[in-house]
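Working notes, structure below.
Omission of a single protein chain aside, the complex is shown with its protein chains in their original locations.
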Amino acid sequence: MNASVIDTTAKGAVETEGRDGRGEDDGTIGRSVKRQDLLEKATGHAKFAGDIVLPGMLHGKIKRSDVAHARIRRIDTSKALALPGVKAVLTHENVPRVLHYGSPHPRSASVTRDQYIFDNKVRYWGEGIAAVAAISEEIAEEALDLIEVEYEELPAVFTLDEATAADAPQVHDRGPGGNQVIDPIRVSRGDVDSGFAEADLILEGEFEFGRPTACYMEPNICVSQWDGNDKLTMWSSTQTAFMVRGILAEVLGVPLNRVRVLVDHMGGGFGAKQDLFQHEFLCALLARETRRPVRMEFSRKETFLGGRSRHPGTMYLKQGFRRDGTITARQARITLNTGAYGSHGPGVTTVGTTALTSLYRCNNVDLEGRCIYTNTPIAGAFRGYGVVQVYYGLDIQLDEAAEALGMDPVELKLRNAVREGDLAPSGHPIIGHGLEDCLRRGAEEVNWGPVRQATRNQDGVYRRGWGVGCEMHGSSAYPGIKEQGNATVKMNEDGTVTLLTGAAGLGTGAHTALAQIVAEELGVAFEDVSVVHGDTDIVPWDIGAFASHTTFMVGRAAQQAAADIRQQLLAQAALRLERDAADLAVRRGRIVAVDGSGSSLSVREAVSPTPGIPAAHLIANGTYTPTKSYSFAAHFVEVEVDTETGQIRVLQVVPVHEFGKVIHPVAAAGQIEGGIQQGIGHTLSEDYVVDTSNGRSLNAGFVDYKMPLAMDMPPIRTIMLETAPDPGGPFGAKGIGEDPIIAIGPAIANAVYDAIGVRFHCYPITPERVINALAGTD
Amino acid sequence: MKRVDYHEPTTLEEAVQLMTRYPDTASFFAGGTDLLVELREQTRRADHVVNLKRIPDLGMLTFDPRAGVHCGALVTVRTLENAPFIRAHYAGLWQAARELASIPVRERATLAGNVCRASPSADTLPPLIADQAVAHVYGPAGRRDVTLEDFFLGPGRTVLSHEEVLTGFSIPAPEPGTGKSYIKHGRRKAMELATVGVAVTLTLDGDSVRDLRIVLGAVAPTPIRAPEAEQVLIGKRPEPALIEQAAEAAIAGSRPISDVRSSADYRRRMVGVQTRRALQQALEAAR
Partner (left out) sequence: MKRMITVTINGEEQELAVEPYRSLLDTLRVEAGLTGSKKGCNVGDCGACTVILDGRPVNSCLVLAAEVDNCDVRTIEGLQHAPDRVHALQDNFMQYGAAQCGFCTPGILIMGKALLDENPDPTEDEIRFALAGNICRCTGYTKIIEAIRHTARQLAEERQGVES
């Protein structure tokens, strides 16, 4: 296959090169067709869960604790229940006490069962302790204040140091002890001692990671309704509708066919909407108790308190290098703070720890990852899932090594870049290796050598610097979870096609990509394929939209189903054309003979009823169980540092990504640009801060949790490569969702070093940290 | 948000009567961009809101080259931002106005509301004080005027009694040779609360500084003048070394706290940097 480059810097239409000489009208893969969800979104008609209004609907609210660690000695709801308009109040005394998993992933995953809907204990400031349903939001809110709670406060741990100290108070009575969620994850290959003995240069570093949160624009929301047959219908903003169904059924004690979860559009998730949240259980229970529909919506503050953040933590990293740059050994100790509950902590710790086996090849590794409870808000899944943290440190240390060895960082990274056949973090050999291509293309694009030279010897107030950061990320959660993608494709009797998928529509454009894959495989127009999704009663089972796997895994399943339909279609056409199906093919909506002979038939004619022949009923399922595929990226960044205020401005970003095959260039570039926005935030300004004296959240809102906004964002020149297609992905495609948030962090940190000569081993790199470092007081 | 009663007086007398009738539980409501947020976040309790927007004549913004600006209590921050004479003659206030939150917020937020909220970090307060603005107040005892410099008592606290309503401001016309600036220091370029704000109003007489007011925001319980810093430059030629000395004096006069936005130490440093930069900007404008 020819290498090709997709350049999204062109205005509007995306330019493509080297696309196998195909003409305009040929196929839909690689073309930025009009996304199927955007008309509704641009006109305000798209229905999100919060837009559902049902007759008689009540409003639910959660009362949250104002202590960080305590036993609930007494909770009195009588005054709240007496307030006119209040219909029900729930506390730990009247909800089912079922120990459940925080992350609703299938049991094949490493998840932890440590949560109750309500416990008689609270483990962090802001945890829900009671819920009210009332005829209006205002009355529900007033009722919360009438609930009286008496706590017996317990000693709490807020930092990793406190939680791991000898005799530290325990957040849970479970786990291997010492506030550990799980036994440490250990990965060992080769022999690090001899690796370090071989090294000409050994670097060690301690890194510290802040607590960014996803900040999806749509706060968590669900609406529940029980019908006369005791069946629950829930509209919820979730990435994992089938997982929500499963865990709700388990905890509520009803079979799966009595729980229906609906998700049409959702206002972002970024990984953090794949837990089962307190309000989802509570909403269902309040609706059951009152026999009325109940709506429960988080305030923005609650999305911080009750949502999930990235794991804060620390990492010790030591690597050995030969004089020529070859890495001889790598040793790391990663400690992640999961907050009050395990949630995705075990998975994040595993993925983060194992990620350090790769990116830059090294035969001798010794890695340990620990996951620790504290009395702070819950950390969970978030785009980049443990990899953001570890590659931040890894790539900064590579930059340090390059300087110490007198090499260019791009050269050092090229020397060590992971290659075909190397053992991936997942434990199987890597197929395709795009990292070198990304580094070379980016260096060429930004004119790397000369622009770096231009940043030497600056002495003004404002200083500029260039940096590069790299990453690789797996599509699918294998081997952590044995995954499966499913799709059902139907052809209607007019030749149009309906794809049924359980994959959630987070807004990435995945449904459009799936429709493109089906259209391409079938040989019909993209516009003839529609997508049905978001109803667990109708669509095939799906594990959920996460782990950069929807286009890769569900796309392949859809491709298989479409291929099956094509065979059925050709069999139908063969009857009508009186030819052998093997001699026929579908080309641009027509069934023609492969050799061009004889008459042809439109797809519609092949399946429509005609006198004597009924309409064809074509339906096929596809199921795909992937292993793993890796996408790669190198980000090149220019920054400017104000040395008097410490403020860092990102001036431009050139991200170069390799992901096998680009199905929809504009949507793919959109993933990259948005990931960079979040990554710039994490690296420079975003940090959800917990007061380490009492556990209170200090900036649970958009004023003090600092996301980069329109005026802060730099121009982004996205380059997408298709140099290492994956044979497992549809048309070679791999995942893209998580990749862009990873490489940007170290690229910025390295650029800051280039500008002012100060290394930061932490994020966010706040102005205050810059000023302190420049003043030598840090 | 909890339930509240809503009142729409059409005269100042009526507004004051309502406030008198509900001694502890009523709040004035003009733009609402602070009040509604405080009620939703339960940082303020009110059972009654008294909307001032139906009272006539509070929405006037006028400028006279001799008398200066008169700004009614209902004039929005966006109106100030778009007024050519504010941009031309009150550059510090103009800069503060256009950096306050976002356009949709500024379309509702009033200058009077920003003043009455009395947040230590409020953007418009330092330039108003630097420009010697006077607040016009109406209450049960009649009308009175208070200079903005004497208006603030602490975070959220002003000289206004519960029943008194701020009806507007007068801001003197600038003298020839005057330059003004406001620098807001924050993490982002917009949607910020200042971690430090510095307003400067400076009048040159030939080569030397005749008159100077430096006002600091977000570094004390109220916006504060920096008189020691002003004295460094008044009557002198504003050489770089003196400007640096004035910036140092401003640091010495500030009393910042540490919070989630910044440490006190960093705020102090930024008082120095931004006072110097604000002085330089005002000087350039004055020349």
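Per-chain numbering from 1; labels A and B assigned in written order.
Operating definition for what follows: contacts are C-beta pairs under 8 Å (C-beta built on N, C-alpha and C of every residue); 3 or more make two chains touch, one makes a residue touch a chain.
This structure is a prediction, so every number in the text was calculated from the model and none was measured.
Touching the missing chain, out of A:L90, A:V111 or A:M266, is residue A:M266. Considering A:G205, A:P479, A:G589 or A:G701, the position touching the chain not shown turns out to be A:G701 (whole complex).
In the complete assembly, the contact with the undisplayed chain comes from A:G44, out of A:G44, A:G253 or A:G596.
Set against the missing chain, the residues B:E14, B:E107 or B:E244 yield one that touches it, B:E107. Residues 11-12, 32, 34-35, 37-48, 50-51, 53, 138, 214-219, 265-268, 270, 297, 299-300, 506-509, 666-667, 669-670, 673-678, 701-703, 707, 709-711, 713, 715-716 are the ones on chain A that touch the missing chain.
On the side of chain B, the interface with the absent chain consists of residues 1-6, 8, 31-33, 36-37, 40-41, 51, 53, 78, 101-105, 107-108, 189-191, using the contact rule stated above.
Operating definition for what follows: only the chains that are shown with their structure count from here on.
With centres taken as mean Cα positions, chain B sits 43 Å from chain A.
Taken together, the chain A residues at the contact with chain B in this complex read 137-139, 141-142, 299, 301, 644-647, 685, 689, 698-699, 702-704, 706, 708-712, 766-768, 771-772. Taken together, the chain B residues at the contact with chain A in this complex read 1-3, 40-41, 185, 187-191, 193, 259-263, 266, 269-270, 273-274.
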